[in-house]
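Only one protein chain is missing; all other protein chains are in place.
Letters A, B and C mark the chains as written, and numbering starts fresh at 1 in each.
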Amino acid sequence: MNFKAFVYVTLKQGYSDPEGETTSDALKGLGYNVSSVRSSKAYEVIFEAADRKKATSLVDEMCRRLLTNPTKDDYRVEISEL
Amino acid sequence: MNFKAFVYVTLKQGYSDPEGETTSDALKGLGYNVSSVRSSKAYEVIFEAADRKKATSLVDEMCRRLLTNPTKDDYRVEISEL
Amino acid sequence: MNRIVRSSQAFEHYLIDLLNTSDAELKEIGKTLGLGLSLQELQYIRDHYLIKEKKATDVELQTYDQTFSEHCSHKTFKGYVKTPDGTINGLLKTYIRKETEEINAPWCYSVFEDNAGIVDLVDDTLVAIKVETHNHPSAIEPFGGAATGLGGVIRDILGVWASPIACTDVLCFGPLNYSYEKLPEGVKHPTYLFNGVVDGIGSYGNSIGIPTVNGATVFDDDYTGNVVVYAGCVGLLKKDEYVKNVKSGDYVVLAGGRTGLDGIHGVTFASAELTKESEAISRPAVQVGNPIEEEKLKRAIKQISEEHLGSGITDIGGGGISCGICETADKYDLGVSVDLDKIPLKAAKMAPWEIWISESQERMLLAVPPKNLEKVIKIFKDEQTEATAIGKYDQTGLAKLNYHGVKIAEIELKSLFNPPKTTRTANKLAKKSVEPEFPEPNNLGLILKKLLASYNIASKEKVVRRYDHEVKGQTVVKPLQGWNSGPNNAAVLKPLEKSDVGIVISSGLNPRYGKIDPYWMAASSIDEAIRNNVAVGGRRISLLDNFTWGSPEYPDRMDALVEACKACYEIGKAYNTPFISGKDSLYNESPLGPVAPTLLITALGIIPNYSNAVTMDLKKAGNKLYLIGETKKELGGSEYYNLHGYLGSSVPKLDALKAVQSYQNITDAIDSKLILSCHDISEGGLAVALAEMAFTGGLGLNINLNKVLANEKLRLDFLLFSESNSRMLVEVSEENSVTFEKIMDGTTYSSIGVVTKIPRLDLNYDGKTVVDEALSELIKAWKTPLEAPR
Partner (left out) sequence: MKRHDIKVLLMRAPGTNCDLEALRAFRDMGVQAELVQSQKVFKTKNLDDYNIIFFPGGFSYGDYVRSGAIWAKEMEYRIGKELKAFVEEGKPVIGVCNGFQVLVETGFLPGFKGKSIEPEAALGNSTHGYQCRWIRMKKVNKGSCQMLNSVEEGTILQTPVAHGEGRFILPPDKLEQHLKKLYDNDQMVFRYCREDGSPASGEWPINPNGALDDIAGICNPEGNVLGLMPHPERAYYGHLMPTWTSTGLNKYGDGYPFFDSVIKFTEKKF
């Protein structure tokens, strides 16, 4: 079965986020009333797995092994069958 | 009123996504049955606006003015009141 | 614990009663406050407070903790070492500094004193250089760890008022094909570390706009658990910009990024009442670099130093502002008072002690005379960054900290900078590696291609090209040579518009030799760094030592350290190359064991006229090729043995006096413009060096191996792949060969062949062809391994 997983990777609370801060300053500079911006990354992964349960655990593994660094990142996954 | 907007910026269909391809290769290298990866960026913007309607149009403006380049990017916004 | 009580202040502030504490209580206090202090050090502090008859505060004890740490005070290198042959009083003093002092080179401007070593360049221009390690952070978060490592060493250069002009990085990983199944829990895969570290260095160096021009990338099993990341930086300054003149009344100015909870480690101050407050704030275990912040700092500091507006400067690294401020005050025999509440914060809530020891990145500390304060603050502001006066130096000899008007610490600086000396023990382990025996293979061409394709020899283009090595337009000899991207020996920069002087940067490290013999490992690293430097035209060389070692609490690791330090003294002295700076990173231990003892030697040379610089690519058919130096059966720790799965014991040694003579002659020949190309012989030996010169230049070689000078008759594979030190290959035109030979007179050299138009490497012995390979095959073998998909 084919699955599509959206993986959102955000910096954990407490980490400074230079990209978010710079973007926030830039938006303020353009005249918007912005108080903060957090930047994050997202991946859309299309992959094969035997069933939904297996798919969920596979994505989780991918996140921990490659897509995120648990020391500093939080992540959130949305899975759908294709 | 304060609003929180999630802005997801993805590459338009038809463009190659080197980062996604590298990630996909890496996942394959780790033994996963991945057929493709698309990478994208996301911003969580906290800002002020008079009402929801105004908020929606403001975020749209921010996207068109700074957060995306219409030549290559598609975007999607989710707004919630804080 | 009732020895620690919260004071009556509204903010977090604790008083600690040290009076008559037992050893057990001291240990308990240390544990509760998350201090890394040893019992001996805690006793020292207790006795100090006994005399003062006052309670200690949390901030004070944290300050001692930071200042006494291995990172800030180098206890192992400054302490005693008990060896079977007697006690050494300080490795640094006994070996490294002694070498420098005895050489006493007049061109050494400031050594071992400041954040970086400083030597003369030309006229009133000085060069500053520093190399740092960032191993532990890189093991946890390779991108951020490596990036902030580079950011940190760049600040060391800013911290002597210099403008950075180039960076270096030396990286050691486990094999990229390491099996995932064998990885212990918590150890990240070498490929993940490799990609992260290289991207981290690239991202920081490229963004801040400093070219990364030299380095090395090493792979070995022993680095699987302990990744090693060295980052270096070179900068320029004028003599009159090197202002070190902090006076009572000068302001303490903190500039750059805001202070947050980053890098406040191992704190177990998690008593019940605290957790409630601290829960909401998580402490980042690793740091996120912001190169643009540092880029702005760099611009502002350059202007301040050109206008002589500061009286002192230092970077903020390990220990945070606690170390920077106290060290500065102590260095000038001053005292200091600081208002911690004036420090701009990025986290909403921080306890005073956290502000004091936070290791947030991209911050610098300046001392500024009152009359210049306004100007200095404005310069930072014009660069779109922040600077704040947070205190003042005075004459008290004390560091006094206030928070919203309340005095929260008062520390006697003298007590802080005279910690009790540590004693370590050194003892050899009775282990002996043996020399392998195996038959001579018959297809040496195939072996050569396999060696070229081994991770340690293969092209590092994938790494090197991720770094901008051209920015600033000063890189005259680039890391990779020409359109074929061959491996140059060293980088040459031409940093001054009005002078032809060049700076030559090279490095040497031979970790595998260290597994056999740390003395000869260190000696070989020194020779390699110098050899690489000399090969492009460098001279008047100074050295930096960077030790990455296992825990000094094991006698065998200490023994290896002593041996390596001895070699630094003896070999460095013989080469007349003073050490000017260095750093140690100890405690590199993992579930897979200690790191291989790894001494990185960085060599900084100069070349009076950059246009005499020599690259390693063959230049023209018909020219003669000379081999300088003697070849011996020295394959212990070699790539060749490794290819067969052996370590061996015959580690390369060297004869310093002979090497010095031949290097001097090479330099003379370069100055006489006789040398057209030159390549040092290192990993993979003679055959690999020949192949690299040939395919980089796109020209063939016809070599008679009978002409190779060896101290005994060697098996052909040993002759081709031995890694004997102090050897180089040199290309000279037919018409200049007589003059060249005259210059080389008295050293070991021989003409071993000619450059040809035929694009093949043709090696002959006793009239028979023993290797005959197309250059296209050789370069393919060399380029493919690291270019393969990630």
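Please note the rule applied: a residue touches a chain if its C-beta (ideal position, glycine included) is under 8 Å from a C-beta of that chain, and two chains touch if they have at least 3 such contacts.
Please read these numbers as outputs of a predicted model, since none were measured by experiment.
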item: Touched by the hidden chain, restricted to displayed chains; value: A, B, C
item: Of C:34, C:397, C:482 or C:608, the residue in touch with the unshown chain; value: C:482
item: Absent-chain contact - pick from C:538, C:697 or C:753; value: C:697
item: Sole contact to the chain not displayed, among C:260, C:291, C:514 or C:684; value: C:291
item: Sole residue of C:27, C:331 or C:466 that reaches the chain not shown, by the stated touch rule; value: C:466
item: Residue touching the undisplayed chain, where the options are C:615, C:665 or C:756; value: C:615
item: Those residues of chain B which, in the complete complex, touch the missing chain; value: 11-19, 22, 64-67, 69-72
item: Chain A residues that touch the omitted chain in the full complex; value: 18-19, 22-23, 26, 29-31, 39
item: Interface with the unshown chain - residue positions in chain C; value: 202, 206-209, 290-292, 295-296, 382-384, 465-473, 475-478, 481-483, 494, 497, 610-611, 613-615, 617, 619, 677, 697
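The criterion applied here is as follows: only the chains that are shown with their structure count from here on.
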item: Distance between the centres, which are taken as Cα means, of chain B and chain A, whole angstrom; value: 11
item: Residue list for chain A, restricted to those that touch at least two other chains; value: 65-66
item: Where chain C touches two or more other chains, by residue; value: none
item: Partner chain C, residues of chain A touching it in the complex; value: 11-18, 22, 65-66, 69, 71-72
item: Chain B to chain A touching residues, read off their complex; value: 2, 8, 10, 20, 23-24, 26-27, 30, 32-49, 58, 62, 65-67
item: Residue ranges of chain C in contact with chain A within the complex; value: 140-141, 143-144, 189, 192, 257, 260-262, 281-286, 288-290, 292-293, 346-347, 360
